[in-house]
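This report concerns only the one structure given below.
Excluded from the complex is one protein chain; the other protein chains are retained at their positions.
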Amino acid sequence: MTGTETSAPVRLRWWRVLRRHTLPHLSLGYAVLAATFVAYLVVYTGRLQHLPTPFDYLSLLNTSLPLIFVAIGQSLVVLTGGIDLSVGGIVSLGVAIVAATSGAGVAATLGWMVTVLIICAACGAVNGIIIAKGRIAPILATLATLSVYGGLALKVLPVPGGSVDPQVRAVLTNPDLPTGAIWLGLAVVGWLVLRRTRFGMRVFAVGSDEASARAVGIPAVWVKVGVYALAGLCCGLAAVFYVSTTTSGDPNAGDPYILASIAAVVVGGIAFTGGRGSALGAIAGALALSLVIDVLFFAGIDPLYQSLFQGLFLVVAVLLGGGVAVIRRLRKGVS
Amino acid sequence: MATDPDLTSAVRASGVDRSFGGVHALRDASFAARAGEIHALAGENGAGKSTMIKVLCGLVRADRGTVEILGEPVGRVVGPAARQRLGMATAFQELSLMPDLTVAENMLLQNPPRGRLGLVSRRRLVPEADALLRRFGVDHIDSAAVTAGLSVAHRQIVELVRALATEPRILILDEPTAALPDREVAWLAEHMRRLRDQGCCVIFTSHRWREIETFADRVTVFRNGTHVTTRSRITESEAVRLMSGRSLAGGYPDVTAIPVGDSALRVTDLRGGTLRGVSFDLRAGEVLGIGGLAGQGQRDLFLMLFGARRSAAGRIAVAGRPVTIRRPRDAIAAGVGIAYVPEDRKAEGLLMPMSIRDNLSLATLDHRSRLGFIRRGAERGAVRSIVSQLGIGTRRPQTQPVGTLSGGNQQKVLMGRWLLTDADVLLLFDVTRGVDAATKHDFYRLVAELAGRGKAVLLYSSETEEIARLCHRVLVLREGRIAAELAGPVGDAERIVAASLREVPGDRD
Amino acid sequence: MTDTGRMLRRRWFDDVTASTRLVVYACAVAVAILAVGTVVHPGFASASSVRAMVILASFIGFVGAGQMLVVLVGGIDLSMPWVLNAAAIVLTTSSLGQVGRLPAAIGLALGVGAAVGFANGMGVAWLNVPAVVMTLGMNGVLQGLSLGLSKGLTCGSCASYVPEPLRRLVVGQLAGIPAELLVWAGVALFVSVLLTLTTFGRRVYAIGNNPRAAFLAGVPVRAVTVTLYTLSGMFAALAGIALVAYGGQASLGLGDPYLFESIAAVVVGGVSILGGRGNYIGVMAGSVTLVAIVTLLQAKQVPEYGRNIIYGLVILTILLTYGRERAND
Partner (left out) sequence: DSSGEKKGKLKIALSNSFIGNQWRVEMENVFKAACAMPPYKDEVECTVFNAGNDVATQTKQISNLIAQGVDAIVINAASTSGLNGVVQQACDRKIVVVSFDNTVDAKCGLTVNTDQVKFGEQLAQFVVDQLKGQGNVVMVTGVAGTGADNDRNAGAKKVFDANPGIKVVATYSGMWDSATAQRQTAAQLPSLPKVDGIWVSGGTDGVIKAFVEAGRPMPVAGGEAENGFRKYMAGVSTPKVNGMSIGQPPFLSVISLELARAVLKGTHPKSSITIPFPMVTSDTVKVGETVFPDLPDSFFADFTDSGPNATVVLCQAAATAGTPCPGTLTVNLGS
């Protein structure tokens, strides 16, 4: 085995990299997404006697976008070995600001949206500084800032409300055209680019072993601050898309994203110990989690039992991932 | 003469203090090394060698004192990156490779190949890393492999190549040879000399005096965090005296008397992992060495005998009775008891923040408990007696965290844990790795004494010399099989090396 | 001072381990908040006020006990809210308010907690499911089962009151001391003895500090882990029993506030979230601290948003004071 590989022609190298390095990280999220999608097609056609229509795909995409962005942010953080509970607070704050400032024309709205991105990134950076400079475990630091950012959201927008300009909506989450797909594509490209920057490599290095990363001269503190700031930015994007799909804001909007984003990251196959995984997996995970809701819907599950199936889905998805890993290990033999 | 006043110093540290919590790692320590020399830094475990190195390379901030690199004071600026820009490269004692990255990523992390748009070209990572490995003659390492899957020796090589490849003006290697097989040690020496000859300042640490003697142009000795002396010639016995403040009692124990005890551990056709059928019989009172090149199945053998890794097939009998060992608990309880002392005390042995007592009694809690409650009096007694028996340097064994002990004392605590189990079969896996000379000799005496008391010892060491000098008999492993059995005291390490190489195996593990 | 005296003092100080120091800090914070409270809001630290707060803290203390046990081995239990709720529902619907059925009902409720905890433990220890996932999923499973099987608590038997003796145990007095506090003291004694005097406790800390080393020293890592999650489930159930006794009847959503509270109490109590360090006295102090902060903010009529902000900032301050990890340069 080893012998053939060392003398393998160069053209096989990409496959070697793919198999050893890329595939194992991507497989779980993709497999779960594929399985969920098949289940969706089955229950959908079973119920409605026809395949899903563009309308279904569009609304699936548009409603998933906020979770997808939060999940990307969460996956960056988890890749460094951390966790961010404050995503709920940051999304709420972003939503509150966009909603509270809406109705002042397209230009003003866009201006505020950019401002929101900056504010959310700043919130994330504050997390990063507390964690990296203050040396506080991420789960604890973000538990505290969750409360702070959530409080600010309530202050900014005491009652749900606001609106979004139809022109803005047509660009972000057009209900009739697949603009959402473009944004999703941009998110994927963004990740692929980030992964190929020195910063991106450093994120993995810090997540894999922070002490070693520091020893080889990687500024671990600033890498982490950067990662949390990026996570904040992702929450800001999620907030913008949230307001765009729902056409208004709610100061508690972010709450469901805390556990959902963690679940997406898990289903996406990113290791909680850091250093292993891909945001693309988390995107797949987020889509799968969104699809499960539709599967349950069309399967006609008694609403009282819905969370039972969602809980089972989570555990089973990860168990399957574990099973895949075990099989892969067995096939490779003990090394 | 305390400090070298040489003005041509490539690195110079003076009056450096550094403490961690209550532990003074360095006190008023000074160190200087010139360009164009190989400079060894010697001292017992905990003498402050690694801390000094970390201060030099900017990883640890000095509480007090000054550092100059190539004649420029660097103030108290911290950050290895700044030093790297000055041409300094370091390979650390606790390796600094990221386990989840590939070898290629680890090697090129700081300066990855760029493709279009200035982005990192992931396609060119592996070929470029391969080229580097080839340049240093170690292309048997797969640069596309995830680092965590590599053997310690291979990881050490990658760490070294990464440092060497920068063609540094100052190269610092902290215990580079501790995990290296002899052949790779020679490989490293060659590169150190080449760089020295090109005018590089090479600094390294080692606990193997032979290496210091043969490689180093000058030696600096540290003791208790301070500079003791810097000389170009120094004998081993004098060095040991300078390092420890005491002189070495004897060298290796006498192992000529061949024990004739009963079978303590009989292994028949053990397979699994890298093992492809290993059989032997270890007798009471015998020290049996396991030799061979690195990665020939030694580690798997020890782990499987102890139940820490699953075997695929094979039979094990302890004191003549067949036993099934699925997990360490089975091994501890098997017949007369099996004990395993690992080489990596930080990862596999000790609970650093917990007390010496807690660490010592962990494997024998059930012996000293009633209805699940720990019998504190009995525990205290047992701890006290083992502390004095092994001469563990502590005054508060019941409460002092084991992490505050020096490395040698930590290793003794780990040994003590297993002595408390009173197991008759001891699996000692490279227990002297990174242990200073004085403590090493304590261990040699202890091994001989245990064997003398009728214990059966299976011993592996990355220093072939130790196997040759400590064991009554040696089995040489090659590709998961016993390639040779050298009966009687081997005495000369060359015989083991020769047996390991007789049929030169491919470079793989 | 004599030499021996100085030596004794020194010895004592040296032996104060990091973990003990954290307990002292945690208690100091609780006292400090009460002191600040008295200054800004007279009567805040009166006997009756403190008593009321401590009783409320005991509920957090129960979930905190379970959370601490799993955190000690580097785990986490996110299934607390619905384990708690399920136990409360099981208790009322099986006791039907009758004293005679009480022992069985309590046993059943604790049994549900234990069973769920056991399942969590098996998933984490044997199937290698990350604790976050296993317990989060289990929370959903329990929510679905509780809602579905009790039909949303609208059934006739669901109306049952908690049998009176159990109610008295939470709201009554024993020799002038609220009985609930005696229960809490009992829990504290149990957890502390378990962790400090038994072989089990020693093994828990060993696993928390270095699971690989503990395993190689013969510690049954999986068995201990499963036991801890089982205990965690039982403590969540105990909190459910106590809460339903306190309020008289079960309701849906009873456990919701206790997820983050249990984690917050554990960390304010000086337990390392990475495992291996901490003890229950600190968690008790942490529980009191959390209740005191909220009570004080409400007493000052701070609006909701302000309460959230200040609560977060206070916890951050506490963390920055003694929750920091070791510097690495």
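Order of writing sets the chain letters: A, B and C. Residues in each chain are counted from 1.
Definition applied: a contact is a pair of C-beta atoms (placed from the backbone, for glycine too) under 8 Å apart; a residue touches a chain by one contact, two chains touch by 3 or more.
Model, not experiment: these values are computed from the prediction.
Remark: the absent chain touches shown chains A, C in the intact complex. When the missing chain is restored to the complex, the residue among C:Val24, C:Ala52 or C:Leu149 that touches it is C:Ala52.
If you put the hidden chain back, the residue from A:Ala125, A:Ile139, A:Ala253 or A:Ala279 that touches it is A:Ala253. Within the full complex, the residue among C:Ala35, C:Leu127, C:Cys155 or C:Ala185 touching the omitted chain is C:Cys155. Note on the undisplayed chain: of the listed residues A:Val188, A:Val221, A:Leu304 or A:Leu320, the one touching it is A:Leu304.
Subunit A residues in contact with the hidden partner, per the touch definition given at the top, are 47-48, 52-53, 55-56, 59-60, 63-64, 66-67, 99, 153-154, 157-163, 169, 173, 175, 242, 245-253, 255-256, 260, 290, 293-294, 297-298, 300, 303-304, 306-307. Considering the complete assembly, subunit C touches the hidden chain via residues 41-44, 46, 48-49, 51-53, 55-56, 59, 147, 151-156, 158-159, 171, 243, 246-254, 256-257, 291, 294-295, 298-299, 301, 304-305.
Basically, only the chains that are shown with their structure count from here on.
By count of C-beta pairs in contact, A-C exceeds the other of the chain pairs B-C and A-C. Distance between chain centres (mean CA atoms), subunit B to subunit C: 43 Å. Within subunit C, residues 329 each touch two or more of the remaining chains. Counting only residues that touch two or more partner chains, subunit A has 211, 214.
Those residues of subunit B lying in contact with subunit A across their complex are 59, 79-81, 83-84, 90, 92, 94-102, 105, 109-110, 112, 115, 119-123, 126-127, 139-140, 142, 144-146, 149, 162, 272-274, 506, 508. Every residue of subunit C that touches subunit B in the complex is listed here, in rising order: 11, 14-15, 17-18, 197-200, 202-203, 205-206, 209-210, 212-220, 276-277, 329. Of all residues in subunit A, those touching subunit C in their complex are 130, 134-137, 139-141, 143-155, 158, 210-211, 214, 259, 262-263, 266, 272, 302, 304-315, 318-319, 322.
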